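With one protein chain withheld, the remaining protein chains of the complex are depicted in position.
Right after this comes chain A.
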Amino acid sequence: MPSPFFTPGTRSQADQVALLHLRRDQTIPTVLQIHDDKNLGYDEGKVTNTRFGSFPHSTLLGQPWGSQIAASKVDTGSRGRRPPTQTQTSTPTETQTQTQLKRKAEDSPTVTDDARPTPKAAVAAASGYLHLLYPTPESWTASLPHRTQVVYTPDYSYILHRLRARPGCTILEAGAGSGSFTHAAARAVFNGYPSSEESLDEDQQQQQPSKKRRLGKVCSFEFHAQRVERVRDELVQHGLQGVVHATHRDVYGDGFLLDGASPHANAIFLDLPAPWLALKHLTRRPVEGGNPVSPLDPSTPVYICTFSPCLEQAQKTISTLRQLGWVAIEMVEVQHRRLEIRRERYGLDARGVRGAVVFPKSVDEAIGKLRASDRGGRFRNHKDDSIDTETPPAVNTTTITANTTTTTTTTITTQNTPVYNLGRVVHRTEADLKTHTSYLVFAVLPREWSEADEAKCRAKWPSSCVVDSKPFPAKSKKQLKREEKAKRDEERRKNE
């Protein structure tokens, strides 16, 4: 089955994972099914209930991705009081106990589709909708069930870029965790689904000189048995089983070989508490206590990234990397911010507008308000007197009228401006700020280069063979052109 993560097709299909997008940051992953395997007793078959209404899967299936789907009227209340089996199948004579027994029997997955009743047609509700989206590693990361600390998009996007994870690569991942990195890595290396025979003898194929492309894969290791099972289930559900190989293993002791053979890794990601303990397996030549065969691809440089929240872990990892001959060692941290962008509105006319702050938006407005509230006030007479003595009253009145007109015009403009254009667009960092995720340690292990290799290379490319007369262009292009022109001119002169 093609994975909806890579090749979603045009429409949603049964038994595929889909995302129900309610609003930003509120997305529910679900497997689309007509019938409800959990048998929750809805007449409409499988139903997903959200805060914006209920959605029977019959309304979600076969829809173009991205469609806006209206909520349906689903009886969510009375099903608890009813016998929990489908009422259509049970005959009225059946007793309560019988139905309970039957329910147990039906829970087993042996029930075929034919035996089930056709779900009731959904009736559109008065309000509520969602958008049906195909899953991506990003949306999955935002909505996945947390098992461990999640590697979020800002980190994994940078890591995969630095690991040079490209289609056709093999990535080793230790510490599968919640699977967010696994999905993103699978997308990065994906360049096709393996056919059945390809997955069987992949190693043979790699050694074959045939032009057949090498298919990208992710080898994921996790030492937590239950998590491995969950990851495997998830992979099958997501159609990734051909791209990701999940193995239950403690990589500190047992390394990275698959059935004793090398996975030929091009890139490694270690999300482990003690990455330095796993490094002894990741060498070009077996070291003491490490894997008997190198799990690395002998023909390419190998990139590594370790992901550790504490500085001490990173320091220890780097020290071990140095001892094992890794180069270009670098440690970084990623600082990511999401921005909240909205219109901010101030003004005395904003009373009753949601989100707006009632406060003069300008000095003019403040003065206008002061004058208005002052009119007929206590200090009026006194103020007028003082003005009389200092400035001609005519000027004073004109300023007042001018001010009142400006206030009225602004009210008119705000009345005419639609609400979406009021105020000023501002941005700020979102309230939830991840100030530290982990320290990322990057390093590269170059290919092994023996004296025999060097001798071969020297035979092919003789060291001292330099044919060009100029060792390097000491003259610029312009200079060369000028010289050429001078030469030509000279020749012409000679000919003449």
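Please note the rule applied: a residue touches a chain if its C-beta (ideal position, glycine included) is under 8 Å from a C-beta of that chain, and two chains touch if they have at least 3 such contacts; residues count from 1.
The rule is simple: contacts and distances are computed from a predicted model.
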item: Undisplayed chain, where the name is taken from the UniProt record, one of "DNA replication complex GINS protein PSF1", "tRNA (adenine(58)-N(1))-methyltransferase non-catalytic subunit TRM6", "Nucleoporin SEH1" or "WD repeat-containing protein 74"; value: "tRNA (adenine(58)-N(1))-methyltransferase non-catalytic subunit TRM6"
item: Residue among A:V47, A:A122, A:A188 or A:L282 touching the omitted chain; value: A:A188
item: Chain not shown, touching residues in chain A; value: 2, 6-10, 21-26, 51-53, 64-71, 126-129, 131-134, 136-138, 153-154, 156-162, 164, 166-169, 184, 187-188, 190-193, 211, 213, 216, 266, 299-301, 311, 314-315, 318-319, 322-323, 325-343, 354-355, 418-420, 425-427, 430-432, 439, 444-447, 449, 454, 457-458, 460-468, 471-472
